[in-house]
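A short worksheet on the structure shown next.
Note that one protein chain of the assembly has been removed; the remaining protein chains are unaltered in position.
Here is chain A:
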Amino acid sequence: MYLLILAILIPFIATALIPLIHKRIGAFHIGWFVLLVPLALFLIFIMQIPAISNGETLIQAVNWIPSIGINFTVYLDGLSLIMALLITGMGSLVVLYSIYYLSSSDSFPHFYAYLLLFMGAMLGVVLSDNLLVLYVFWELTSISSFLLIAFWYHRKNSRYGAQKSLLITVFGGFGMLAGFLMLHSMTGTFSIRETAAVVGQYTDHALFYPAMFLVLLGAFTKSAQFPFHIWLPDAMEAPTPVSAYLHSATMVKAGLYLVARFTPIFGGTAEWFWTITIVGLITLFWGAFCAVRQTDLKALLAYSTISQLGLIMSLLGLGSAALHFGDGEQGALYGLAIFAALFHMVNHSTFKGALFMVVGIVDHQVGTRDIRRLGGLMAFLPITFTFAVIGSFSMAGLPLLNGFLSKEMFFTASVNAVSLPIFGVSTWGLLIPIIAWTASVFTFVYCMIFVFRTFFGAPQLKKLDRKPVEPSIGMLISPAILCVLIVGLFFAPNLLGDHLLKPALHGIIPGISGAAPHISAWHGFNTELFMTLGIIVVGTLLFLTFRSWYKIYLIQPAGWNFTVLYNSLLQDLKRAANWITTHYMTGHLPAYFAYIFVFFIAAAGGALISTGALSIDLTADSPITTYEGMLIAVMAIAAISIPFAKSRLTAILLNGVLGFSIAIFFVLFRAPDLALTQLVIETVTTVLFLLCFNFLPEWKTEDSSKRIKIRNAVIAIAAGVIVTLIGLTVNSGRLFESISGYFEDSYELAGGDNIVNAILGDFRAFDTMLESLVLFIAGLGVYTLIRLKHGKGPGKDEH
């Protein structure tokens, strides 16, 4: 049974089919076909719940590149199942919603192709057991996110947001890949399960902590954790269904998934605990704090998402302490934080999804989502208003809604953390509940802003593009289902807890046993309840007096934020790249020649020295006669005189001396064919030079500066020395037997007495044929260049 592998592949297959279907169906909306994919997958995953809730796990594997340990292994446990249900469930609702949201001028095939691409990639991320396969799917989600953010690519902001999100998430993804490779070099396996089983032996390994931080870099960038959160607000340029799906419910939770998945591997160490907890808490606070000042409803929700992701992240950090204790009462106590994280992850998807859909409806119906232009919409959009209240009150953590339950569990976890006896928590531990509480106050404030600024107060109908009316029923179905879930989960949280959260918790903290935490709404008058009451009181006061404390946002100078840093980094990078290119790509041929020779000196000389190959042995040399010695002296003097020649005629004649001397050498060295050819060619070349000189200006003495001349001389001498050394080294000893003996049978093999001719005409006949082709092409080139008609400047030389 390869049902799970098929589940990953189905969206990709559907993606490929979209263009074909789109052409056939005419006026019928393609979204209805697309809807079938997540719905079917959702049902498939629902059917896995009984087995998973019994504590079973499913593994299906297809060998892909087994020689290097890359296999398509699909692993379904509680954690994967929660994510898969979120991806397919939210996917169904979002596709349904988008059918009514998109306008007829949008390109449906593109939109749904990207969306399905994302869905398949995201399922691949949460179901893969193989690290490299996971990485590939991980980057694929970044790419599909990029395509969806830039869906309205004619807008400058969309393109900017898409690029920003891609650069930041792919940057983190690369770090993560390096972390994966480090893990592999430690453990020798790419399987996450196998790594978790053996990683205990490697905690002292030098790569253990680098691998941990690199994996976290990937998780933090993907889940928009401080300071990498800056891409998420800009990602809001995407169509609202995309924001609801990718940028609140699923893709940004991939980082959380990764942290949860790697908790059995890295969890239980102080570094893991503190890094995740601190980053999570900072993100929680900063996101909530920034959300309050936003005037765009989607920007408000974006910062709110950042904040909520930070909340879940900090819970995952706090819960990792359980691994330090293993099985037992304390393990169970801190493991509760992981349980709360998973619970809040589900809850966040429900209420944030509903809220994004509400914003989408408002935007769609009145043409703006600017809080300053909105107000009093309650009378016009009563149903939408109801959804907004349910969603944001759940986010604020008010009773009778699911957000209340997970928020209380968050407070429990943060209060428990204070008494944690390890990792030096006792010093700073009290800050954890304080930051959690403060951030929650701001959360309450922006939730109220969302509801009251939009739906209460005096309507400003003149500022709106259209008169507000409720949208068609189709647009209301999806948020309605989510709102039912928000309320339903409050009254029956343990249905989710027992069947999904418990097996997921056991997957993350393997040592933990015993009964699952029981979720209940009422714990008596304890600290958590008073924290919630405090939030409501202080939050309400802050909301009402917003104008009087608004000025604290002006403390942060305008240029002091990470987006400015990001922009200037990007600018500097471009400028530096440009500077380097313009400085070495000069357009001057001599400069390029110099690069080539310097590189040759460095590469060949470096290899000669570093390999220790250099050796000089003169014993095998043949004797020298006086006549040969004189010839060598003549050639050396002629060569050295050429650069100093006053006229070009002298230079040409000296070059002729070289050529004819070589011909004599060929005779001396028993190469009659070469001598004949050299004599002919040298004569023709000299004549050709003289002929051309008739048309070229007189040889001027080199007008380069002295500095350049010295530089050229140094390069030339260095290259000459390297060539000499290589030649001497090769001459000193042979690594291989010569192959020339083979050609001495030329009469038997090729029917020729002249071995050189036999090689050229028979053994290497193709070389000779191509050589004549080169001659032919050169001749053609010469002919063309001479016949080319005169013309000045570009564009005039067509003939």
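Throughout what follows, a contact is a pair of C-beta atoms (placed from the backbone, for glycine too) under 8 Å apart; a residue touches a chain by one contact, two chains touch by 3 or more; residues count from 1.
Convention: contacts and distances are computed from a predicted model.
Between the listed names "Glycosyltransferase 2-like domain-containing protein", "histidine kinase", "ATP-binding cassette domain-containing protein" or "Multicomponent Na+:H+ antiporter subunit C", the UniProt record for the complex's undisplayed chain reads "Multicomponent Na+:H+ antiporter subunit C". The hidden chain makes contact, of the residues A:57, A:189 or A:768, with A:768.
Of the candidate positions A:522, A:695 or A:736, contact with the hidden chain is made by A:695. Across A:461, A:538, A:608 or A:723, the single residue that touches the chain missing here is A:723. Taking the whole complex into account, chain A touches the unshown chain at residues 586-590, 593-594, 597, 616, 618, 620-624, 628-629, 632, 635-636, 639-640, 642-643, 648, 651-652, 655, 658-659, 662, 665-666, 668-674, 677-678, 681, 684-685, 688-689, 692-693, 695-697, 699-700, 702-704, 712-713, 715-717, 719-721, 723-724, 727-728, 730-731, 738-740, 743-744, 746-747, 752-756, 759-760, 764, 767-768, 771, 774-775, 778-779, 781-782, 785-786, 788, 790-792.
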